[in-house]
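Only one protein chain is missing from this complex, and each of the others stays in its spot.
Chain naming follows the written order as A, B and C, and within any one chain the residues start at number 1.
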Amino acid sequence: MTVSTLVSLAPKHDGGLMLKNPVMTASGTFGYGTEYAKLVALERLGAIVCKGTTLRPREGNPQPRIAETASGMLNTIGLQNIGVTALVREKAPIWAKWDVPVIVNIAGETVDEYGKIAETLEGVPGVAGLEVNISCPNVAAGRIPFGVDCDAAAAVVTAVRDSSSLPIIVKLTPNVTHIVEIAEAVVAAGADAVSLINTLLGMAIDVRAKRPYLSTLTGGLSGPAIKPIALRMVYEVAKAIDAPVIGIGGICTAEDAIEFLMAGATAVQVGTASFVNPNAAIEIIGGIDSFLREQGMKDIGEIIGVAQMGRRT
Amino acid sequence: MTVSTLVSLAPKHDGGLMLKNPVMTASGTFGYGTEYAKLVALERLGAIVCKGTTLRPREGNPQPRIAETASGMLNTIGLQNIGVTALVREKAPIWAKWDVPVIVNIAGETVDEYGKIAETLEGVPGVAGLEVNISCPNVAAGRIPFGVDCDAAAAVVTAVRDSSSLPIIVKLTPNVTHIVEIAEAVVAAGADAVSLINTLLGMAIDVRAKRPYLSTLTGGLSGPAIKPIALRMVYEVAKAIDAPVIGIGGICTAEDAIEFLMAGATAVQVGTASFVNPNAAIEIIGGIDSFLREQGMKDIGEIIGVAQMGRRT
Amino acid sequence: MIQGTVGVVARAEVLPNVFLMHLRTPEIAKRAHPGQFIHLACDDASDPLLRRPLSVHRIGRAGVAGAKAGIYSPSDRRESSSVDLWRPAEGEVSVLFARIGKGTTALARSNPGDALSAIGPLGNGFSFDPKARNLLLVAGGLGIAPLVALADEAVEREMVVTLLAGARTESGILPAAALPPEIEYVVCTEDGSHGRQGVVTGAVAEFVDWADQIFVCGPRPMVEALIALRISPTKSAQVALEEHMACGIGACLGCIVQTRRGPQRVCRDGPVFRLGDLR
Partner (left out) sequence: MIQGTVGVVARAEVLPNVFLMHLRTPEIAKRAHPGQFIHLACDDASDPLLRRPLSVHRIGRAGVAGAKAGIYSPSDRRESSSVDLWRPAEGEVSVLFARIGKGTTALARSNPGDALSAIGPLGNGFSFDPKARNLLLVAGGLGIAPLVALADEAVEREMVVTLLAGARTESGILPAAALPPEIEYVVCTEDGSHGRQGVVTGAVAEFVDWADQIFVCGPRPMVEALIALRISPTKSAQVALEEHMACGIGACLGCIVQTRRGPQRVCRDGPVFRLGDLR
């Protein structure tokens, strides 16, 4: 019996951004893919999302950049990356030869920057889609993240939409009261899909030094600790919007991934878990397949959103 | 050498709600205190906050009510409690004999209910203060929690303030974009102190049953998993407001508590950790004392807010 | 009820994925009654976070049939081979548990000599009807765990005990050596691989008239089948329930079960309830 795990991340887009399975690696946690080439059978992945890419190269933040917390970690990498020009020159040609779609995660400090990055990536072989990270601080609005405001978020999406013919995924921040409103706003502005969640804003304090542990005081919390929050948000957003949702947050095992799919996610991204187990995504793909077989199911679609149906009694 | 750990939770209030040490037990995690009387030397606690109390008794939610998550737990107890009348009759007289202040956590579904509960508790011996839980759904506003809206939150505080001469702590929900704004609003409305955080909204899915695990679909996430988020919010709020902040969220050890104090909390509450170790709060009190001695400090005030000072270099 | 450290004296996998552990804890052994439980921490790190409740399986106490003679010093480490596998020594209690998730997996890794953090004994325990002489014990799967302590005490009191034990297959059935020899042991397996074929509740009818009192522990569907039998209230049928627990002490209200007496906490008002009170 063959089981189909094909999913489309952009059903309204030409080409549709079809993935052979719904398991992707999350931005910032799998580098440019190349770092893992020796350990992981990359061609088996649904897709790879590369490190957040900015218009110009960035050196990122001072040390310390990471702190471990209970079942999680805080990071403040500060979007260190080679910049979109180097990416087009050095990374995209490698990806073009791979048998796995690579999605470029992009980040700007102004609406204009987002548009320019998207423009630079237009028509570049090896780039299958864009994931627009709107958790970055909007320098124009006093460093408030774009993603906490419906209008700012929509403006970013419009700018990217206007500069790109690629499928556009918009990555939402969880640090908001009503994530559904933001999701609705970005879909209305032309997002093909949304991905959530990015990291939760957190802090650790070094009690010996009597100061915040990370160089930038706060950092982004990721890992299994945040899974329940992510799952709740995915459930809420999937219920509200008519576009694919990509679930992210603390996914380590096939069971975790299936929870997100059942909550309504069309696909998932594996983040921090890849640090712990570079083959986490590959093992999850195998585990989902086994689960579907065990349940006598023929298509991944049979589990997507099933937990939306009803209340437990 | 003696070390002073005395703190005031309501410096602008007559009496001040002085605690012999800054370690309290959190609402809903220590029952009415009586449940732990055999295992824990209650009189050594800074204060006890009792289970959330409503105007009328409540039976709470169906099973399952709790789910374990990575370094955390979800709960949907649903404010099961004996109601304020039974509390005044059965519990307060016991507390009046204890050598530890007991603060009553109160919860209403309308602004009016908050006022009525506060009225009922006015002048009752054994009740040292009120903690106003504004995470409850505001039935008048379509079940949106009071605590996510500055005006609704302020209205609750005003109602309680008008009905009570007790010190008032307002307990904030973390499920908001800008927690500082809510904190400022409740302090402006007359809160003597704020406590944070309540639980984060989360979900778990039972992949075998293909539905959300908890009877109410979502539940509140607590435990070590949420500590980094809580600490960040305490840091932000303590920097912004001119009233004591009580830090809550994942505190298990003295080091955890000291992180919150250094972030600017005047006191802390121990929640989920008491389930794991009923003597967690007692051990934390001892650990803070040892830390102060080790550092050659004479007063707990020497660590409160020290991490607010500066950036790491 | 105490909170403290207990020492793992022995651990053995007595059935596939089922572990028996002897814990040295004179204070709990002194106080424990059949039907009560111990709340055990599985790990010092925070995942798994919560304690796990396990029934007192047998109690090592003078005057309890399950206890072997002999006094051990607190530092005592015995190798599994030198332990009387089935009977905890004086000052010890044993627990019998299935390895199902991360908590019990961590517990199953404990070695003799390890220390675990425990709270106990917790809950109310079973109570004997002073007039009862013939006792029927009905166990589904690992529900047998608390009933063995009960059987020990009943034997001590010279009562007549029949234990009906059911499991899916023979691999879920304890050997007779695991039980006090004085009792009658009736085994049912769903696939007929050991004892009678069928579910354990099917065999209950045969013994119910004979029994003066009935004690039950097992999965929820089994308990419901027994409720459906409408056993006469004069038999004082008691059932030990399970619910997911956080505190184990009555504070969190996580373990509520609805009864005819209103919502009750399994950890503190139970885990033993009158069968007739359940809905």
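One rule holds for everything that comes next: a residue touches a chain if its C-beta (ideal position, glycine included) is under 8 Å from a C-beta of that chain, and two chains touch if they have at least 3 such contacts.
Being a predicted model, the structure only gives us computed values, none of them experimental.
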Of A:G60, A:G83 or A:G287, the one touching the omitted chain in the full complex: A:G60
Which residue of A:P22, A:G46, A:G72 or A:P228 touches the chain not shown here: A:G72
Of A:T29, A:N133 or A:T266, the residue in touch with the unshown chain: A:T29
For chain C, residues in touch with the removed chain: 43-48, 102, 106, 111
For chain A, the residues touching the chain missing from this view: 28-31, 35-36, 38-39, 51, 59-60, 63-68, 70-73, 75, 77, 80, 223-225, 252, 272, 274-279
Chain B residues touching the omitted chain (full complex): 70-71, 224
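FYI, only the chains that are shown with their structure count from here on.
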Centroid comparison with chain A (C-alpha atoms), farthest chain: C
Chain B and chain C: spacing of chain centres that average the CA atoms, whole Å: 37
Distance from the mean Cα position of chain C to that of chain A, given in whole angstrom: 47
Whole-Å gap separating chain A and chain B, where each centre is the average of the chain's CA atoms: 34
Contacts with 2+ other chains: residues of chain B: 64, 70-72, 223-225
Multi-partner residues of chain C (at least 2 other chains): 46-47
